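What you see is the complex with one protein chain gone and the rest in place.
Chain naming follows the written order as A, B and C, and within any one chain the residues start at number 1.
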Amino acid sequence: MSTVLPSEKVSKLSGREPIVNDFSITVGTANGSGSQTSNTTLLRALFKMGIPVSGKNLFPSNIQGLPTWYTIRVSKEGYLARREEHEIVVAMNPDSFAQDLKDVTPGGAFFYDDSIRLAINRDDIIVYPMPVKELARVVDVPSRLRNYIANMVYVGVLAQMLQIDLDKIQQALEFHFDGREKPVNLNMTAVRESAKWAAENLEKQDPYILEPMDKTSGFIMTDGNTASAIGAIYGGVQIATWYPITPATSLAEKLNEYLPKLRKDPETGKHTFAVLQAEDELAAIGMAIGAGWSGLRSMTSTSGPGISLMTEFYGLAYAAEIPVVIWDVTRVGPSTGLPTRTSQGDLIMLYFLGHGDTNSIILLPSNPQECFEFGWKAFDLAEHWQSPVLVMSDLDLGMNQWMTRPFEYPDQPMDRGKVLWEEDLEELKGEWARYLDVDGDGIPYRTIPGNRHPHAAYFTRGTGKNEYARYTEDNEVWERMQDRVKMKYQNARKTLPKPVIEISDENCSLGIIAFGSTEPAVVEARDQLLDRHGICSNFMRIRSLPSSDEVREFIERHERNYVVELNRDGQMHQILTVEYPELATRLISVAHLDGLPLTARWVREHILAEEEK
Amino acid sequence: MSTVLPSEKVSKLSGREPIVNDFSITVGTANGSGSQTSNTTLLRALFKMGIPVSGKNLFPSNIQGLPTWYTIRVSKEGYLARREEHEIVVAMNPDSFAQDLKDVTPGGAFFYDDSIRLAINRDDIIVYPMPVKELARVVDVPSRLRNYIANMVYVGVLAQMLQIDLDKIQQALEFHFDGREKPVNLNMTAVRESAKWAAENLEKQDPYILEPMDKTSGFIMTDGNTASAIGAIYGGVQIATWYPITPATSLAEKLNEYLPKLRKDPETGKHTFAVLQAEDELAAIGMAIGAGWSGLRSMTSTSGPGISLMTEFYGLAYAAEIPVVIWDVTRVGPSTGLPTRTSQGDLIMLYFLGHGDTNSIILLPSNPQECFEFGWKAFDLAEHWQSPVLVMSDLDLGMNQWMTRPFEYPDQPMDRGKVLWEEDLEELKGEWARYLDVDGDGIPYRTIPGNRHPHAAYFTRGTGKNEYARYTEDNEVWERMQDRVKMKYQNARKTLPKPVIEISDENCSLGIIAFGSTEPAVVEARDQLLDRHGICSNFMRIRSLPSSDEVREFIERHERNYVVELNRDGQMHQILTVEYPELATRLISVAHLDGLPLTARWVREHILAEEEK
Amino acid sequence: MATQVNLAGLTKAEYRGHPSTLCQGCGHNSISSQIIAAAYELNIVPENVVKFSGIGCSSKSPTYFLNRSYGFNGLHGRMPSIATGAMFGDVTLKGLGVSGDGDTASIGMGQFKHMLRRNLDFVYIVENNGVYGLTKGQFSATAERGLELKYQGTNPYSPVDICAEALIGGASFIARSFAGDPKQVKELIKAAISHKGVAVLDIISPCVTFNNDDHAMHSYGWAKDHEAPLHDISYIPPREEIMLEEEFEPGEVREVELHDGSQIILKKLERDYDPTDREAAVQILEQAYRNHWLITGLIYVNTDQPTLAEIHNLPDEPLNRLTADRLRPAADTIKMVNEMMF
Partner (left out) sequence: MATQVNLAGLTKAEYRGHPSTLCQGCGHNSISSQIIAAAYELNIVPENVVKFSGIGCSSKSPTYFLNRSYGFNGLHGRMPSIATGAMFGDVTLKGLGVSGDGDTASIGMGQFKHMLRRNLDFVYIVENNGVYGLTKGQFSATAERGLELKYQGTNPYSPVDICAEALIGGASFIARSFAGDPKQVKELIKAAISHKGVAVLDIISPCVTFNNDDHAMHSYGWAKDHEAPLHDISYIPPREEIMLEEEFEPGEVREVELHDGSQIILKKLERDYDPTDREAAVQILEQAYRNHWLITGLIYVNTDQPTLAEIHNLPDEPLNRLTADRLRPAADTIKMVNEMMF
């Protein structure tokens, strides 16, 4: 045990009741100054101490210099949503110093780099200056690394003042530097020296302390994009095409990182996969569709502007019934929007993507574990239903570190769908038709280029065709084909991931509906509604669209269903209205968008306001 | 009066009651064989005889050779919708002969080119062979024109057998050939000789005849794309960018044709407009947006695939509040679809166009007169609301000839919206902010590049910005800006073209809702429902989205509102459900899509089936 | 009498497609015939070819040849991306694409250029008529400045030169031909199919309906009058004795050996043109552009450039036949992966 001060002493010093494992730490730095390392180190150390934590990075669309904030929430109850309160603030950036100072909760603690010579005009908080420059000098590093070390100073100081286990910090650094001793030691030295300095020079006056718990065992800590990438690998991804765009970029980069580790061919050393950076999103999806057509498990990942550009191609994949997986890691639209802020604003566009009559299969993961799961499942669904499958993640889920359940090995064998190879055609004596609904489920059989049977080949097009894939403009054939395709999507409903439903109270008439990364805020809000206001609620998290009967039943069961979401127009509310017009009056939209992850408070207040109407 | 046989004689010959001005003529030819000229000549001649007519061209996506049909419906009642019956069929194409023969209504007449040596296996119809080759030889033309003349043969034969005034045919040809004597005479000779041949050689046995009426005065005959183009010219269009695509192409080509006639600068001979063929639709809309930003009345015209490609740019225009008019002349989607068939299938995509939260202003013309009206009005709305404005026409409306009310000169002065020039800024002492809601209507003021006032310039971007057009990622500012924009669209509702409402029966509980080119089918179906089944109905034609209070009131007034449309998924029904969730249960979707214009019969039968449930 | 078959045991009819629905006399039809002839003479098994196209009259033509090959008629201007993705499925297949000048040089410019950079192993035929056929006669990006079309007026823009674009863009095989010169078209297609890497064939293919006036640079009349072949070209299959109809003096021919051992024999005409010299290629294209010469033949070839499949280190074994056990990491790896997280 290497925490420097025992906790008893702290609470005495502060003169207040200690507040243990239930507050938020926000660090204000300049973008590109390397604070990412120190912040995730803090986060991971707390996680290893067994304390539930979440970290949210608020960063500008900029490479270097503009203010950036990182908020770590520790919650002994296990709440992971963003909070609006900042009990502990660390100010490292002169440009955001005033703002940072203002942000401290009354009674909270303010740590700052003492080389920032700005006025501190508050007396309702505890103030701790840190001689960052001096402390950083204890390790001798080249100037380009100086900033990184400077950021380790606050890690050390906080470790001391909040009682973070230095061993855990060491573990976090070892993870970060992949075990490389030199950087770990350099950074640890800075941390230790800073902790030592704090122990010797700062007097604990605030009530916030951290104590080890055991509430993180059985969890891992990762971000959604990493999870999605690894999930795709367990789905057997063969080709991933992409074009750089925040916040989707890291999904492709993680494929680049993990594919060689998990899928190199031991014998030949050859690659049985390809990750291809396209010239733009039009090309990225075109390649993915070509690959899906030729029988590969194929995907592309992008964000809103990319989806917009993929619209025409989506329609082609829909009409030609080509399996392909499209990840939309959403950011704030419309248009270029706020590229570094989170949002669930692409939902309705995905739902109606493409000109003419189209349908969509959309998966909606809520946490990294589910990103992993949908990462592989999306391929099964795409190949099974011979359809593009959209997966909507978002910046908060994709790029922030989440405490999540471990990835689970796929519990189903790969579903490659209805594919006929040479031997199948041999058996059928070559009698098959690409778009014929043999089984009555709306899904025809397909063959794949490279199938050398002389009757295997067919001609693919988006335009009118008959069951035999021959071109036709016959109106009856057209309608028949379209109706079959629509029926296929009706059937698909039943096989998509079911909603997660929590009926806490059989008699409760209030339902709350959410999806994706807003779950933690809603979970917490429900507890608050019950605890503080005595308002019961049941909960449903939708995990896919089009929705299944369970969704209808949940809505039917409740007089008032609040549909909570992170977009301006209440898009899930609109979709549910379209899917269940007869239940429309039971649905109430609770939606807003300001680019920040949802908070329990916002959800609670808005539901309360509606309830009090 | 130059009809050759008086009508008395005909009815005697046929032995049946004459059927006057109430049947359909369908001509089957090969694509690219020049039948367009003879068919529109027939159509126009009937129109000039005062008989209500409509013409529908059913053509393949092909330049030369594949079967094509043209159907002329004559209706003394003035019904203009497509009918499924073909009383008179003219078969000029061996490839479609069998089909054409099958299509004749029992008791109908079948005219055919006697060089087609195929069996005629029906005895329930009247059959008239025509020696097309021989008759075409009466005029001496170069071989490349031979086809055109051959097609005039059936014009002459039909003129004789149905009693079409040859003077009117001459008028139609004079119009077609812009008064050029030589082609008019050549064609007239063929018509006359063929009519003479028919008079001498064919015995009238069918009951169908045409008689002059006066039900077309006060109408003109034109197609929607021509009307849209001319309407845009009266709206003062300054730049039109486009990329060729059926069925939108002729809209741009008509701008090319009429702009020099109506808008040349008399003094300088310079052009105060530009029509620019872009390299693709991404560029077309980009240019249009750039031009709208720089203060020009700017438009682009395309069809579904082009709209898909314009999705990202639409979002930019939305977010940056740039006026631009976008015409979508829809065809069958999804994806490449059937490019030469009609559909109303892009509606919901237009409604939710762009990633993130967006809104749309959509105008929905129903006939060429309205294409003209919305042609100019769209610019006023775009500049007034500083917004892209979408106008959705379709292939049937855009490319077929419609009998329509004459174009009306705009009844309102041009609305250029809130634009500040040098003198305005002088007065304001340069104090203005691009995105400030000064008037409380959600519409800010703008200046235009070229304004030389030193405070005029501002910086335009899709991303987060404050009222002063300065870049910001502040979450509160973002939400404020987005809420203002949304409010702007809420306000816009009230100023868009109101629905056309026909309350035929104050006590009727059945409403029918339609939009766009399906109006004639619905009008006729309503009459049939009442006449044949005693079912009353009121009618509303929606002319714009988002919809206004009148729409809500109409829906509220009726227990059952049938939303009739030409797409698979009932997209207007979906939109109205989203706009009026509390009225969702009053809305019933009556939708289908097979690429053909809607018929009254289909509408009637589907409403009846629902009513009988 | 037995029907004649080639070395693949197939009759020529087995290389045909559906009947063409293009206009009579359309240049595209002649090119389809030469594709059929080339494939037949190369003894290719049709199942080993995959066809691609964008949208346009030209892009319809894959329906009119090689019925037993797979085909994908994609989106306007987007053939390159679809083909790029599809060719990863089975690297033993040969890709053959037909596009139009509008499809390639207008809407498709970006994808065209980027496919070249990747050196996809692919035959890319542009059926170049200077006009949009399928949408009825608008200027395409290859229409010459000053061209007049019925409803469009006069073209004010300078034309895109497909071969020059291909060369600057890094294509490894570039040729120009004319649909009215069937023998050359056929030999070039054979060579292109044997080339390993991207082969761009810019074939002037007149649109008889919308752009065939004799003074139009994509018309039969103009092309017939102006065609200036760089050489007389013959393709010699691998491992075949060089048996040309004529004997050559030394120095009278150039030979280019392709990756599969086949050879291109170029018989000199007016000039001694070396198609492996990029600088010469740049120069001849520049001169031709400036002087409106319709030079035809093999303009450039580079047999050393790595293909996309090589760049991605793909095995010869078709990726699309890998079974689940080869694609999904084993069950015992999941623990390790979870440990790789934190």
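Note that a contact is a pair of C-beta atoms (placed from the backbone, for glycine too) under 8 Å apart; a residue touches a chain by one contact, two chains touch by 3 or more.
All of these numbers come straight from a predicted model, not from anything done at the bench.
Engineer: Which displayed chains make contact with the chain that has been left out?
Structural biologist: Missing chain, whole complex, touching shown chains: A, B, C.
Engineer: Would you mind spotting which of B:D114, B:E181 or B:E408 touches the chain that isn't drawn?
Structural biologist: Going through B:D114, B:E181 or B:E408 one by one, B:E408 is the residue touching the chain not shown.
Engineer: Of the residues listed, B:K76, B:R137, B:K196 or B:R416, which one is in contact with the missing chain?
Structural biologist: B:R416
Engineer: Using the touch definition up top, pick the residue from B:V89, B:I239 or B:V391 that touches the left-out chain.
Structural biologist: Touching the chain that is not displayed is residue B:I239.
Engineer: Could you tell me which of B:K56, B:R73, B:R297 or B:H558 touches the chain that is not displayed?
Structural biologist: Here the residue in touch with the unshown chain is B:R297.
Engineer: Given that one chain is not shown, which residue among A:G32, A:G78 or A:P497 touches it?
Structural biologist: Considering the complete complex, A:G32 is the one touching the chain left out.
Engineer: Extract the touching residues of chain C with respect to the undisplayed chain.
Structural biologist: Chain C touches the chain not shown through residues 106-110, 113-114, 117-118, 141, 156-158, 160-161, 164-165, 168-170, 278-279, 282-283, 286-287, 290, 306, 311.
Engineer: Since one chain isn't shown, list which residues of chain A touch it in the complete complex.
Structural biologist: 32, 61-66, 243-246, 249, 253, 256-257, 277, 279-281, 305, 335-336
Engineer: In the complete complex, the non-displayed chain touches which residues of chain B?
Structural biologist: Contacting residues on chain B, toward the hidden partner: 44, 47-48, 172, 175, 220-222, 226, 230, 233-236, 238-239, 241, 258, 262-263, 265, 268-274, 276, 278-280, 282-298, 312-313, 316, 376, 406-410, 413-414, 416, 448-454, 456-463, 471.
Throughout what follows, only the chains that are shown with their structure count from here on.
Engineer: Can you tell me which chain lies farthest from chain C, using the average of the Cα atoms as each chain's centre?
Structural biologist: Of all the other chains, the one whose centre lies farthest from chain C is A.
Engineer: Distance between chain B and chain C based on Cα centroids, please, to the nearest Å.
Structural biologist: Going by mean C-alpha positions, chain B sits 40 Å from chain C.
Engineer: So what's the Cα centroid distance for chain A and chain C, whole Å?
Structural biologist: 44
Engineer: Note the residues in chain A that touch 2 or more other chains, in rising order.
Structural biologist: Touching at least two other chains: 312, 316, 461-463.
Engineer: Of all the residues in chain C, which ones touch at least 2 other chains?
Structural biologist: 75, in rising order.
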